[in-house]
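All protein chains but one are shown at their positions in the complex.
Residue numbering begins at 1 within each chain, and the chains themselves are lettered A and B in the order written.
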Amino acid sequence: MKRITLLLLVMAVMVLSAGCGSRRELNELGLVIATGVDGSKGNYRITSQMIIPSALYSGSGGASGTGSQTGVFVFTSEGHTVKEALDRSVLKNSRRLYFSHNNIFVIGKETADDGIYELIDSFLRNLEARETVKVLVAESSAKEILEMLMPPEKLPGKALDDLLNKEEKVESVYKAVTVHEIAYMLSSEANAVSIPEIRMEGSEEEDLKTSEAFKRTAPRANLILSGLSLFRGEKRVGSLNEQQSLGVSWLMNQVKHQTLSFDGSREEMSSFVIDSAKVKVTPVKGEEGYILKVRAKANGGLRESNSMDDITDPKGIKLMETEIEREITQIIQEGWAGLQQQKVDVLGLADKIYRRNPKEWRSIQPQWNEQFAKMKLDIQVKVSIKRTGLFGESFRKLQNKLHGEE
Amino acid sequence: MLNKWLKQVLTPRTQAAGQKAGTPSQSLPVNKNLLVSMELLRSKLGRSPDFVMRGFTSSKGDSPYPVLAVCYVDGLVDHMQLTELIEAAARTAENSLQNGREPSGGEPDEGELDEGKPDGGESVAEQLARSLPSADLQKKATLDDVIASVLSGSVVFLADNTSYALSVSIPGGLRRSVEEPTSQSVIRGPKEGFTEELSTNMALIRRKLKTPDLRMEVRQIGTYTQTRVAVAYIQGIAQDSVVEEVRRRIDSINTDSILESNYIEEMIQDAPLSPFPTIMNTERPDAVAASLLDGQVAVLIDGTPFALLMPVTFFKFFQSSEDYYQRYDLATFLRVLRIMTFLVALLLPSLYIAITTFQQEILPMTMLITLAAQREGTPLPALLEAFIMELTFEVIREAGVRMPRIIGPAISIVGALVIGQAAVQAGLVSGTMVIVVSFTAIANFVIPSIDMAAAVRLMRFTLMILAGTLGLFGILAGMIPIIVHLVSLRSFGVDYYAPYAPFHKSNMKDMMIRVPIWAMKTRPDQIAGKNRTRQAPYQYPPVEETLLGSSSQGGQEEPS
Partner (left out) sequence: MSQQKIRASELVVSLILFEVGSTTLFLQGGGVKQNAWIAVLGAGAAGALVLLLHLAIHRRDPRLDLFLLFHRYMGPWVGTVFNLGFIAYFAYEMSRNLRDMGELTMLTLLPGTRIWITALITLLVVANTVRHDWRVSFLTGMALFPIMVASYLILILIIFLSGLIHYEFLLPVLENGVNMDMAKEVMKLVSFPFGETVVFLVFYPLIQQRRSVVRNIMISYFGIVLFLAFINQLSVMVLGPVLAANTTLPLLETVQLVQFPGVFERMDALFTLILFMGLGFKMVYFYSGAVIGLERVTGIGYRKWIIPLGALIFWAAFWSPNYTHHIWLGREIVLFTIWPVFQIVLPALLFTVMLLRRNKIKPH
């Protein structure tokens, strides 16, 4: 009896202490909010941006820490594979890296050109890494980007995440893309994906890497979303500029909110804000090849006007709508041209054909690239200015009528 | 050896055959010689000063020896009634034709076996019996019975040449009056609570249930305490098997003292090793009355205001009598709240520990940063911290119960300050932990039944250990056996987790929610036997439509 009790006791202690292997006290965690990768296959450099909690909140009381300490701490480590590089950070870092709250993943230019399949795999295979992480391609290196602060925010990784979110909602130029989306876009028939790019503009970027950044009212440099990287398969094959990216956004039906400046009949600028838009894109088989049928509908309101046309009259509105439609058509065409040039099917047209008619797809598949390059556009845009705001005719026009100005 | 001892302790008892605890009894009969009896009584009671005995002599004869004696324990009897009875006794003794005798050796004389009736006519005892102004007159044949009666607050009359004594029960003395119950008070509802006097308590129940079907059976248990215990039920509603079971279990108790209802509760409960209570207790007569109407059986114990109720289900512990005295929507909300709080009290510290130690990904980032910042300075791992905080809280609570009322508030303020504020500021514990522990403690008090709250307190610690070592998996591994245990418990034949498992649709209307009174047609299935119907169906309040539209007629019919 005594022996059994002893055995049970020993077992109980063993069982209970065994969970200690998975324990992670909060103060031994290094919360990573942004990661980046540079280098090429077999030689990766991983940069991690870690939060320093005490810089943000003191232990009791909760007031923000003073500006003397930056809210994040960035370091880089190397290895043959992504995971190895991460684990080797232990040689430099006292905390255990914790990726569950990682929101941003930056791919350096070199890696983007080299190929990203391995990165995708490491995300999918590991439990801690989420596939909801948003991805960006750096114009220079991920390390550079991640070392920069984004004043007045204390946490640049989070600021980037917020930036992407807001941008999607307010300007919709660049569609934010997550690792999950990359994975399924690449594993579909289209085998192509577009990822927003980020770069630094301005000068004196070293400022941004220290808490000096918070001391100036207007920092001399900042991070900015600058374009769209196009990937065919695992490699980056080109980029689009802002205008083209907007066009691609339209084609992908990602425009939720956009401010469009257009010029009227006498080249006076006005501004139109789209608050809802719907675009249907269908590849249609014609005799000589495919035609991309694009049907777009947008509603919005007039926000700023220099127009000399009569806005209070429906005919005047109709004129403006035509102008806007012209503008949008042009944007879409530019975007499409950019895509066609690179022969990258980020719109997933291949999948659309496949889903509609698998047999048709099978027969066309070998020549898809040429077909894609040859595709013509058939665009129809319908814009409706629902509201013109709180003012009637444009101020310029009023002035013109009153004082005869031009 | 340990094995053997365990086996012995855990074997359920059977009916105690013969061997009673305490001193063996000697049933001496009442001696015919009065003075001998009196002397025997005095010595048996150790010449206690509060045992009063007085003899009355007859005026007819000239013997100085008493022909009648009265004895009682001062303090246990009601003095007003006592005076009346003694007057009657004195008169009887005076008018008696019997003569007192001197104390002889013990055995009665041969010639006076005829109960000392002088020349026909009645003996003193018979005369006394006729003249005593009391309806509750009993004959006691042995000295032990006499002593038992006297100790229970009766006054006993002994007569010379009589082999029995007459006992009148007049319990009195200073007792607590009927007041508001201290532990289970309500805002709206009757404010009577039980007292320590069994007859008062029985009366309180009788006042609420004026039906002849209300049965009360009294027994005396406990060799030294001879506590009177009453089993109450409503014949026709309570199941006979349950009542029989209650009787059986109580009768098989073999102990020397029953001081409080908990003594009996622990002796008769199902699953004595389970932390969950299977018998409910209450201080309120209205709660008892309501339970009896549901088919439950109540046990009242002399000497304590807490009555026992059985059989019970798990969910009954979350009900309060107040639920029926307030509106049903509020009552439903409060009941659901209580169950939620129960879960909080049980699981909150464990969840906190598990999530912050193992599964940090569940927390949103801002919260995580705050928590991490707080934990930067604290020295202890979360589990130890939680343990120390919980134990400290238990200490404060216990101290709060014991301390005199005068310094009570001061100490509690000090306690809150010391533990809460200062510890956090000193960096010994993290602020969140204090909040978690305090909220858990408050949540614990929401549970209406103290026994259930106690069960929660104990299980919380186990779950905390499991959470601290194995995270959420540990919590699950702890909760499942608890649920299995709950489901397997039975209370006097009723499934503990009814009406959820097994599922009784008709019972659901009074468990988590409280359906309006007019919708409560039937009694709970498992507890009430066959008599299910509580009230006639379709009892929705009859709203007279004509009353609302009376303006058209009111003009002509002016009240004069």
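As a convention for this text, contacts are C-beta pairs under 8 Å (C-beta built on N, C-alpha and C of every residue); 3 or more make two chains touch, one makes a residue touch a chain.
This is a predicted model, so every value here is computed, not measured.
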With touch defined as in the header, list the contact partners of the absent chain among those displayed.
A, B
For a quick check of understanding: of A:Gly42, A:Pro314 or A:Pro358, which residue touches the chain that isn't displayed?
A:Pro358
Touching the left-out chain: which of B:Pro29, B:Pro133, B:Pro379 or B:Pro481?
B:Pro481
Quick one: say which of B:Glu84, B:Glu196, B:Glu217 or B:Glu361 touches the chain that got left out.
B:Glu361
Can you work out which residue in A:Asn27, A:Ser77, A:Ser100 or A:Ser141 touches the chain that's missing from view?
A:Ser100
Out of A:Arg45, A:Lys109 or A:Arg130, which touches the unshown chain?
A:Arg130
Touching the absent chain: which residues on subunit B qualify?
358-359, 361-362, 364-366, 470-473, 476-477, 480-481, 483-484, 486-488, 495, 497, 500-503
Missing-chain contacts mapped onto subunit A
14-15, 18-23, 100-101, 124, 127, 130-132, 165, 180, 183-184, 187-188, 351, 354-358
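Throughout what follows, only the chains that are shown with their structure count from here on.
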Could you tell me the distance, in whole angstrom, between the mean C-alpha positions of subunit A and subunit B?
69
Complex contacts: residues of subunit B adjacent to subunit A
1-3, 356-358, 360-361, 365, 368-378, 381-382, 424-425, 427, 430-431, 465, 468-471, 474
Counting only contacts in the complex, subunit A reaches subunit B at residues 1-2, 5, 15-20, 22-27, 29, 31, 33, 51, 53-54, 56-60, 62, 98, 100-101, 128, 158
